[in-house]
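My structure is below; once you've seen it, I'll send some questions.
Left out: one protein chain. Kept in place: all the others.
Chain naming follows the written order as A, B and C, and within any one chain the residues start at number 1.
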Amino acid sequence: MSSSTETAQGWLRPEELDDVRDRVPIVYVEALPVRVDHLGAVERVGLLLRHRPDGTFSRAVVSGRVLYGETIREALWRHLSKDLGPEALPQLPTHPAPFTVVEYFPDDGRRSGFTDPRQHAVSLAYIVPVDGECSPAQDTLDLAWLSPGEALMETVAADMSGGQDRLVRLALAHAGIAP
Amino acid sequence: MSSSTETAQGWLRPEELDDVRDRVPIVYVEALPVRVDHLGAVERVGLLLRHRPDGTFSRAVVSGRVLYGETIREALWRHLSKDLGPEALPQLPTHPAPFTVVEYFPDDGRRSGFTDPRQHAVSLAYIVPVDGECSPAQDTLDLAWLSPGEALMETVAADMSGGQDRLVRLALAHAGIAP
Amino acid sequence: MSSSTETAQGWLRPEELDDVRDRVPIVYVEALPVRVDHLGAVERVGLLLRHRPDGTFSRAVVSGRVLYGETIREALWRHLSKDLGPEALPQLPTHPAPFTVVEYFPDDGRRSGFTDPRQHAVSLAYIVPVDGECSPAQDTLDLAWLSPGEALMETVAADMSGGQDRLVRLALAHAGIAP
Partner (left out) sequence: MSSSTETAQGWLRPEELDDVRDRVPIVYVEALPVRVDHLGAVERVGLLLRHRPDGTFSRAVVSGRVLYGETIREALWRHLSKDLGPEALPQLPTHPAPFTVVEYFPDDGRRSGFTDPRQHAVSLAYIVPVDGECSPAQDTLDLAWLSPGEALMETVAADMSGGQDRLVRLALAHAGIAP
């Protein structure tokens, strides 16, 4: 696919990336995959399940870096395709504005409540309806489709890190759903 | 379909509606149907073509009243299905907030620039990607799919009334497209 | 002030309003007053306190009808001035789009979770920073400024009716604050 060629220049060797991460905020995109009914109302929220080294698992939304030369739409498509598989058919938003911007800092000192030990990341967050079949790839164990009520439960939040449980709450609120 | 039964109570006789229109603002929904590429970017804008009594035609976005007891999502679905046909497969937004609110007044005195001789209408406007086949029904002559550049042309604006040409511009701006 | 003359035609006698309320959805505006720091971050949330007939009190956001011939901005200003006093200096948003739309139905049958026994109301909701001195007027007992954390507490939610506690949660989420 042409977009991989176009963005190939954006890839960095690990040591290059580490170097950059100490100097500037890194642009991220995050997407909450959802299943909607025919009226557009959210019925299910998709959370990725991943193994942790200690044998437990963690839950996460789709998330990743925007590469040099890559558009936000291309980055969203790339990360969604990687995490949900090539048949997921994500419906990217028509508007460029995210529903929220999450600022991850290496420490809690900034008190944004969102942390990422690797970097200062500025993350543009979107809700993305997904119509097709999802087959989690790579390092993803599974994709769990939860009802909005389940996604808001404390026990689910406990499996998420860096504040992503709160990102899920912000996303559902944007969709009109509050606990 | 159950929703038609549920909302049946919302229908009013013409004289009832006229009576209400003199007393309160009327809730409307408006939708700009769009064709998008796989990255969600707007490729085409759908405008309805209708005959005018004088033999010319006018262009319009999908627009209609919200009935008593009807949700906004149901009203959007009903008007889109009526104007684009039952196979249009509109993808309603996951969020309840419109990208703009248009206030139509019977006269120019309020200087909103949006007018409707019949009523004071408060209209919630949405961009709606449409995936399926469209077969304009009822009083609609045709549905024209224009490029964003064409939709922004003065000659197209001249065929729209009440300020709807400006609504199209606001919608495209929300999608990141400016003249 | 000229706007009161202009909107005077919008007032209805109680029996007229009852009549209309049975026929069409009624347009409302709702505003969550907030105190912000110099960077725009929400520090305090303003909730109105009102006596209930049974001696207890209820909490509410600023809320009211949009009159015939009145703009949304005028309606917001009128209700904020009435509830917070003439010195509140509310900073109305520059954009017409609300952060959410709340649909109140007379019964729970629509399962929106928002109810209003009097009517079907479509309410455009805004967050409004308030800079000046507030002196609650009319039927309002007091205005309580709560921290976002306090506003999200269950005990506070229990004092709100019709689902307004959830509206507060949706508003705080829009401001980037999740429980």
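In this section, a residue touches a chain if its C-beta (ideal position, glycine included) is under 8 Å from a C-beta of that chain, and two chains touch if they have at least 3 such contacts.
No experiment lies behind these values; they were computed from the predicted model shown.
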(request) Tell me which residue among C:I26, C:L84 or C:I127 touches the hidden chain in the full complex. (result) C:I127
(message) One chain is left out of this view; which of B:L12, B:L39, B:V156 or B:L170 touches it in the full complex?
(response) B:L170
(message) Across the whole complex, list the residues on chain C that are touched by the chain not included here.
(response) 34, 36, 38-42, 71, 73-74, 76-77, 91-97, 99, 127, 129, 174-176
(request) Identify the residues of chain B touching the omitted chain, counting contacts across the whole complex. (result) 100-101, 166-167, 169-170, 173-174, 176, 178-179
(message) In the complete complex, the non-displayed chain touches which residues of chain A?
(response) 10, 12, 16, 20, 22-27, 65-72, 95-103, 105, 110, 112, 120, 122, 124
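The criterion applied here is as follows: only the chains that are shown with their structure count from here on.
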(request) For the Cα fit of chain B against chain C, please give the angle of the superposing rotation, nearest 5 degrees. (result) 180
(request) Would you kindly state whether over half or under half of the residue numbers at the chain A/chain C interface are used by both copies, giving same or different? (result) same
(request) Quick one: report the Å distance separating chain A from chain C, using the average Cα coordinate of each chain. (result) 33
(request) Check each residue of chain A and list the ones that touch at least two other chains. (result) 174, 176
